[in-house]
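The structure appears below as structure tokens.
Heads up, one of the protein chains got dropped from this complex, but the rest are sitting where they should.
== chain A ==
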Amino acid sequence: MIRMVARRLLALVPLVFIVTLLVWGLVLVIPGDPALAIAGDSATPEQVEAIRADLGLDDPVPVRYGRWLADAVQGDLGTSLYTSYSVTDALADRLPVTLSLVFVAFLLAVVVGTTIGALAATRKGRPTDRILTVTTSVGLAVPNFWLGLLLVTFFALKLEWFPSGGYVPFTEDPVGWLRSIALPAVTLATAVAAELARQMRASMSDVLERDFVRTHRAKGLRSSTIVRRYALKNASMPVITVAGLQVARLFGLATVVEIIFNLNGVGALAVDAVFDRDIPVIQGCVLVITVIVLLVNLLVDVSYGLVNPKVRTQ
């Protein structure tokens, strides 16, 4: 098991290298000259040239990439073209917000989604199943910006149970943190929970038809034990794979949710950076999120090995 993790970590190195190439390559394909943008409309060609030289934009492409990579490896992702803040500092500021949001949403989606899916599968074809299936279809179809606004209107503005926006760091006030993250997390989790519920329903109904479930029944085990202890572990295998893919999706969807709930996360940072053509910030955001997603996928693969003994022995 440990060897497998070590091997997979090693395999990440070339992958991350390719990602850096792509991320950095953005500079070359994005239209517009950052030097021009910084200098402003009234700048003389000499001023623009001076800024270009200052940013090192005149050097050959491999040299520029090498310089950026060497800095990035040391944790220096450059400086924002506009605010002249360090990108690394900006990310360190914003990352906890996005990570909290995605983590809570993922946890919520997994727990709610798999429970609904498993329940529907054990009641297949009966009213409970039909109601849950319709519910998940709605969950998949609802646009999350609309759901977010709906939740804010009802739970924040009308009932005043939760704040309507803003982020409270966990280290400052754990309860406040949970309250500040609750509505955004629910908004973010809905579609993913619905997706996982569908996967779990399909997987669980398949498992419940298998021969070994009949064996468990022939042993006299109670239905609840068979479903919770045995079938769930078997049924979770394909669901874990899907859940891993959903993490990347959560980071993407988080961007919208952060803006709706006025959370200063990485997603909001990236959106601002895109509008400003602030390339170092875009690069930093994409790189960090990509690495996080890769690590999460590694975690997912490891947990897949935990439920599937065949993977472990290979």
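Here is the rule we go by: a contact is a pair of C-beta atoms (placed from the backbone, for glycine too) under 8 Å apart; a residue touches a chain by one contact, two chains touch by 3 or more; residues count from 1.
Criterion: contacts and distances are computed from a predicted model.
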Omitted chain, identified by the protein name its UniProt record gives, among "Pyruvate dehydrogenase E1 component subunit alpha", "Ferredoxin--NADP reductase", "Peptide/nickel transport system ATP-binding protein" or "Response regulator transcription factor" | "Peptide/nickel transport system ATP-binding protein"
Residues of chain A (touch criterion as defined above) contacting the omitted chain = 210-212, 214-223, 225, 230, 233-234, 307-310, 313
